[in-house]
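Note that this complex is displayed minus one protein chain, with the remaining chains in position.
For chain A:
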Amino acid sequence: MNPVRKQRLFVVLAVLAGLAVAVGLAVYALRQNINLFYTPQQIVNGEAPVGAKMRVGGLVEDGSVQRDPDTLDVVFTVTDGKGSFAIHYQGILPDLFREGQGVVANGTLVSRDRFEADEVLAKHDETYMPPEVQDALEKAGHPGSKPGAKEEDAGYPKGDYD
């Protein structure tokens, strides 16, 4: 390669590498702000400030949803297998809200095990399946047929959260 071009290539790649490192460091440093929500584990570990407005996310625990028969009040437990806490919410839940599925709630952490939500969003996982296929899987007793059967498949983010 001709030396002028080689130098230009070097300069462009150096600029790109430098910027990539800068952006990487910025994203890493701001990770707590860029992450949309706190996980149950973080809340149990005391990483989330009590009394502050925040978002939390996790899987709705099976059999934990309790609806008040007279009002729109609903209480359910959110877990990630390493910690859990109760979310209190008053309002209409999104269509995709169901036990075993991922949710993101916006509200206030009142105490380490109680969160009062103003808004509950359902997370959808990356699995797309027609109802007949799910029926067939359920009949065959396939573990993948049940939402939230595997933590990783239920729209719950992977990785460590320290």
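FYI, a contact is a pair of C-beta atoms (placed from the backbone, for glycine too) under 8 Å apart; a residue touches a chain by one contact, two chains touch by 3 or more; residues count from 1.
Going forward, contacts and distances are computed from a predicted model.
You can't see one chain of this complex, but its UniProt record names it "Heme exporter protein C", from the set "Assimilatory nitrate reductase (NADH) alpha subunit apoprotein", "Heme exporter protein C", "Ferritin-like domain-containing protein" or "5'-nucleotidase". Across A:Ile34, A:Val50 or A:Leu72, the residue that sits in touch with the chain not pictured is A:Ile34. Although one chain is not drawn, its touching partners on chain A can still be listed: residues 5, 8-9, 12, 15-16, 19-20, 23, 27, 31, 34-37, 39, 57, 93-96, 98, 104, 119-134, 147, 153, 155, 157-159.
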